[in-house]
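Every protein chain but one is kept in place in this view of the complex.
Chain IDs A, B and C follow the sequence of writing; residue 1 opens each chain.
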Amino acid sequence: MNNNELQNLIGSWFPNQEANKVVETVPETEEGAEIKVPETVNPSLLSFSEEGSQFLNIAVKKEQLHDLMKRLKENPETNFDYLFCLTGMDWGKELGIVYHLESTKYRHQLVVRVNTDNRENPNFDTVCDIWKTAEFHEREVFDFFGIKFNNHPNLKYLFLTEGWEGYPLRKDYVDEVNMVIK
Amino acid sequence: MPLRKKMEPKTVNNNFKSEEYFINMGPQHPATHGVLRLLLTIDGEIIKKVEPDLGYIHRSIEKMCERDSYQQIVHLTDRMDYLSSHINNEAVCLTVENALQLEVPERVKVIRTIIGELTRIASHCLWWGVMGMDVGALTTYFYGFRDREMINDIFEETCGARLTMNYNIPGGVMYDIHPNFIQRTKDFVKHFKTKIPEYDRLLTGNVIFQKRMKGVGILSKEDAISFGASGPVGRGSGYSCDVRKHHPYSALDKVTFNESLKTAGDSLARYEVRIMEMWESLSIIEQLIDNIPEGDYKVATNAVIKLPKGEYYQKVETARGELGVYMVSTGTKNPYRVKFRSPGLSNISLLNHIAVGGKIGDLVATMATLDIVVPDIDR
Amino acid sequence: MNISLSITKTIHEWLFSIMSETAASITEMILIATVYLAVFAVFGLYLVLLERKVAAWFQLRLGPNRVGFKGLFQTMADALKLVSKELTGTVKADKFLYNLAPYFVIVSALMALAVFPFTQEFQAFDINIGIFFLIAISSIGVIGILMGGWASNNKFALIGAMRSGVQTISYELSVGLSLLTMVLITGSLQLSEIVEVQKSGWLIIQGHIPAIIAFMVYMIAGTAETNRAPFDMVEAESELGAGFHTEYSGMKFAYFFLAEFINMFIIAAIATTIFFGAWLSPFGITESIPWLGVFWFLGKTLVIVFLMMWFRWTFPRLRVDQLLTLEWKYLLPINLVNIVIMAFVVWQNLIIQL
Partner (left out) sequence: MSYFSNIYKGVKTLLTGMSVTGKVFLNSRKGSITQQYPDNRETLKMFDRFRGEVVMPHDENNEHRCTGCQKCEIACPNGSIEIIWDRKVNPETGKKKKEIDQHIYHLGLCTMCGLCIEACPTDAIVWAQNYENSVFDRSHLTKVLNQPGSKLMDGVED
């Protein structure tokens, strides 16, 4: 499936109803795929972009993250069964996660991003019930960005020692002793 | 910040059943290949739970990349998966070249591919030796090293270093290949073709080894995909995940080779995939070594490389699996964020899944077939 | 040997002339024990050197070649180093058992040496239950290993010790039964008599097929008895670090180490005595010079020791359950059938006598 088709299909899962209303009644059938009107996508839930990246990017609200991911994996047309990269990001004001997905069946790739501007207590839903590899990668993100994952089975420091202060990969992390800044 | 506080060991809270006990395998343990620590919950000899505790060799290479220029990042990747350092370098260089839309000469592509495949063989040689050692046949180690030394000599002559070569630079390779390179490589290929059958006779066919490996540490294809297994670990489970096939880079689209696949998913399958891969790498080298095109060995880049604003992702197949480089640039001379998707972290995460229910000996053998390099996991 | 024999005879007569009979025989025993101890401690060190050299030659290496001529004093230097090292131990170890274990292991190893007939005369004790004594003694050593592993207060050591217990208890069955097969021919447990029987052909030739099977079973079980690769579950350095002697250092570790090599020598020496005619030369070529027997004995033993080293440096290690499978599903049934075959051979007098 190329990027356009993917965009249409995924967009159809989040039809544009009134803003702020959490989509609960997603259409069960896949007929929505044929309707080629991207404007139907609810812009407050989902937005697409291909700018500055070789993949199709989906920015999703964190409330919709788990829902979207589950559908991406389980829908037979998308079938994104391989999470090949899970990256924590510090965008300055916001913290976020970038998921790189691939389908081992169709070999199409997709990037899903989710951001939050809550730097004190950032949290997202875990996806490790969807892809088991996410367990360790989410723990890595938890180590270095302090992003918490709801429902994660074993969320504790993976690399850092217990009681480490600060989140080393955030941009505002300071450590005069160990960091050499050029 | 006081350093002392950071050095305190992690405390462990486990609720045991009465028969179960707890063993701390590592960080200094012969089978963990470095400083990996495994917290084992054991019932007699049966493994109940394996919990890897990582970070003993974490150097925060990703953070260091954020302060380094694009040329300087390359040499840091040598220190991640030091057994396939050339391929790691290549991954970063390809990312930068793609971002700059720089077309490197054909000669560079071929050189990179040949050295990459030699790296893969060298890595598998070492793995084979260590694999034998982990199951108790100590002699294999030296036989593996004998053949690996020849590759290291080739590297030293051309790249100037044996392990952390830093031979790739964005835009090409650092020097042209040494005049002896082609002859030495051919000699090696000839030599090694007689040695792989010897490997098979010494270890693969051995009845004890077969018994140790067959049906141990079974990983199904679905789990392999879900755990993000890549490289020989994934291919041993019948999961076609060779980046060289699916997303060919450098000169790999010009050669023909088979993807080594086994469907059993046990330790023996992973072992056999690596042995098959050595044959495939030899065939790739043979296809390319006589046809290295003439031309420049690098194209000039600016002294200060600035990537256009955007995000770049490049995956390559290292000896251990899929290495991804995710680079975010804001247009300055340093990357905004670099993430290395290392094959080791995904592969170690499935250890608990496949080792539970086996014996301590099985755990060691299974871990050896995962081919762990700890700096690659920790970065 | 006449000179040395006359020396021993002189000492013997002198001892009995200056003190009472009881005191003299006790002194004599102590003297013999001291000589054995000294000789076999050094011999054990050279076995270690041999192992290291052989390993090196199997592994494309050179082996120790620095200390002394071609490295001949390497293990001596190592022993000196070990003597001078601090004896460390764990805080919560059971001190008494912890300290006792190495002596237990080394003493039980040395005790077995007493009965070997190095030549016709050169045998410290010729008891009439020689083989029985050897089997009994060789399985006592495991108690020392169990004690050491248990008392160390270390889980790796404990696992190693428990594996050792399981292994020795299983495999001493096969050792015993394979020797029993040969006893059917000799009809005696006394080692000197067994050698006497072999004057008309070594037992491995006399007993032909069942003897060869018994020898193979004995070699496998004997390698397992000494806890050497491919049966080194006890140490299994890639699994347990150092196994039962993880917490031992210095001389106590050296005792364990030495005992392992002396045990290997004992297993090979038993095989030599039972299967290959002890000090008898092939076809009686040096029968006229009886003291050459010691060289024949050592030569045959070292060939078997080399075979065990060859095993060690070639094969991967078995898993602990496969170890038991091998014993109880393969070696033991084969052994039992083999005894029946041997009994048939002896009954029908199918023995090959030269």
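One rule holds in what follows: a residue touches a chain if its C-beta (ideal position, glycine included) is under 8 Å from a C-beta of that chain, and two chains touch if they have at least 3 such contacts.
A quick note: this is a predicted structure, and the numbers were derived from the prediction, not measured.
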Report summary line: Within the entire complex, the undisplayed chain is in contact with B, C
Report task. Return the single residue from B:158, B:250 or B:329 that touches the missing chain. Result -> B:158
Report summary line: The one of C:60, C:87 or C:289 in touch with the missing chain is C:60
Query raised in the report: Looking at C:14, C:330 or C:344, which makes contact with the chain not pictured?
Result: C:330
Query raised in the report: Looking at the whole complex, which of B:174, B:261, B:275 or B:356 touches the chain that is not displayed?
Result: B:174
**Report entry** Touching residues (missing chain, whole complex) on subunit B
**Finding:** 68, 71-72, 74-76, 78, 139, 142-143, 145-146, 149, 153, 156-161, 164, 166, 169, 174-175, 178, 198, 201-203, 205-208, 210, 303
Query raised in the report: Given the full complex, what residues of subunit C touch the hidden partner chain?
Result: 54, 56-62, 310-311, 313-315, 330
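As a convention for this text, only the chains that are shown with their structure count from here on.
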Query raised in the report: How is the touch graph of the chains shaped: line, ring, star, complete or other?
Result: line
Requested in this report: Provide the C-alpha centroid distance between subunit A and subunit B, rounded to the nearest whole angstrom.
Outcome: 27
Query raised in the report: Could you state the distance in Å from the CA-based centre of subunit A to that of subunit C?
Result: 66
Query raised in the report: For subunit B and subunit C, what's the span in angstrom between their mean Cα positions?
Result: 45
Requested in this report: Show which residues of subunit A lie in contact with subunit B when the two form their complex.
Outcome: 51-55, 81-85, 87, 89-90, 98, 100, 104, 107, 131-133, 135-137, 140, 143-144, 157-165, 168-169, 175-177, 179, 181-182
Query raised in the report: In the complex of these two chains, what residues of subunit B are touching subunit C?
Result: 21, 23, 29-31, 45, 132-139, 141-143, 146, 202-203, 206, 208-209, 211-212, 359-362, 364
**Report entry** Sites on subunit C touched by subunit B in the complex
**Finding:** 55, 58-61, 155-156, 159, 229-230, 232, 236-241, 313-322
